[in-house]
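Working notes for the structure below.
With one protein chain held back, the other chains of the complex are shown just where they sit.
By letter and in written order, the chains are A and B; residue numbering begins at 1 in each of them.
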């Protein structure tokens, strides 16, 4: 039998300082953008209209931030998380150069931390992944940690290294690719009159709508990103698994929540940072996803009067309206309906724009 | 709680003469076209092949007429029909400049009529919607009337204004973007030898095939058009609703019927006008759609010998073959299998082309 197939890395295969070049560079196209629209229904004008994007100083409509993220992330799966038990979290995610149709994305990762678990069968791997375009410009980078199986239980535990994780990306580190000339921003076309100054810290927004997910949709999305995680695709195996069915890629819920957030955050042009994120419960085909957001911080951008940053928590729920803002109990345990808790920073025009 | 989400307009929010600029301009792409092909399977050569389109005098393959319609229509939903109970009808629809990948579409609407219903809880809103490209050229315009809820039942009834609706778009008002040189039209590639002269008024055509619709398909289509009508997407709510399930966007059936009509009307290059249309019954995932057509009129085009117009009624049925041409009973009531009755005008090459 051949040994040419790749079984993915196990915990003992990783070492701190390891550099991974992920396979399959990806030239993104207008086709990817159309599929993303069809799968999530996003209505942000920046990603929908080239003339609108040009009024913000871009050459044309860029990809939705999360489409870029998913393509970059998808490439890491065969090397990092094929043998993962759980995707534990994200931190310190920064978006860089906007991605346009025609750009080619590659991803590299560095192992920045390792900690074997007490059971001796698994360990936590911390990686920093960087997606770049064909000009070697960073398009998104983030830290992720996953729990990975050991294959050889006899392999010695590595020296534990746990990276320091910032609580949130500093505003000074945000990449701001837009330039607005006063009076140029069209709130009618953007879909909302509420700009950066109009939000308040602590304000909560019910994004109202709910979207039910079908098997064909989440599988097409994950394949579009060339994400190969087996739990999404193989009902023949998952039928016998813990849930009896295919599990939806967690990033699918982030994209749905972002699309739903248009109703209340229509001027949140793009995501500049992912400060942290957790998939608190699995989702399955047939689940209906709702979302609500809370404004965590309202941050001016250094030397900019045209745009500001809003730090936002968006919480996604399944089969439960977001109108009562379900979240955690007093002990900090998530309500069972909560499937996503993501803390991120968006860029939004100011009244002077 | 935030008041930044949009609840859509209620009947009392509309007034005659009101102008609405709809959000989210849309740069259409080859990706949209590919998805439309995958969702409906249309085989009209004009939309499928750039060299074929060029033999008709176009710069390249344009979007299918109905894809243009759906994108223009989708933009109106958040402002006009989010609180609608029923989409009552269409009339006086005209297609203008062909839309090409790369064009950016925006939609504006004018309220042209209002009539409160006797129950005092609802009213009918008549709007004229106009979709335009980036050169401010009309791509499609149509009149639509919908029954919309009142939110404030105390709001006074407006003075009733009911617009005059033409029975059919006049042939002199059709936009004809094609120019055929004699001998240039290739019936082999087009898929049928039957040209304008070959049809007879009263002739009925069974389009033979049936297509079953899946949930993933109609939701992807509606999201592609950025149509946000809630009944299409949210099974968690619709489970408790009148039908117990998501309702398919009526326009989906028009597109399926048009794709099916290739078998019998392959040389119907494009739709020039929608004279009137009614969704006579809702459709749901799992329904199989069939269609038949009747030629209502055979109209020469002023000063043109290369092309003529055919006015056609296409009737779509669910879970019933079109071979017996089900339609209405003698009292004019639709057979329960009829889901669509649309009267439209197509352009077709003449024998001299």
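Simple rule for what comes next: contacts are C-beta pairs under 8 Å (C-beta built on N, C-alpha and C of every residue); 3 or more make two chains touch, one makes a residue touch a chain.
Because the structure is predicted, anything quoted here is derived from the model rather than measured.
Colleague: Please pick, from B:51, B:120, B:244 or B:336, the residue that touches the omitted chain in the full complex.
Modeller: B:51
Colleague: Quick one: which of A:141, A:215, A:306 or A:343 touches the chain that's been left out?
Modeller: Missing-chain contact among the listed residues: A:215.
Colleague: Among the options B:266, B:301, B:315 or B:342, which residue touches the chain absent from this view?
Modeller: B:266
Colleague: Give me the chain A residues in contact with the hidden chain, please.
Modeller: Those residues of chain A that touch the unshown chain are 1-2, 4-7, 21, 23-27, 29-32, 34-35, 78, 101, 104, 106, 134, 214-216, 219-224, 226, 228, 230, 233-237, 246.
Colleague: Touching the hidden chain in the full complex, which residues of chain B are there? Just list them.
Modeller: Against the missing chain, chain B presents residues 29-35, 37-41, 43-45, 48-52, 61, 101, 188-192, 194, 198-199, 203-212, 214-217, 263-266, 286, 288, 319.
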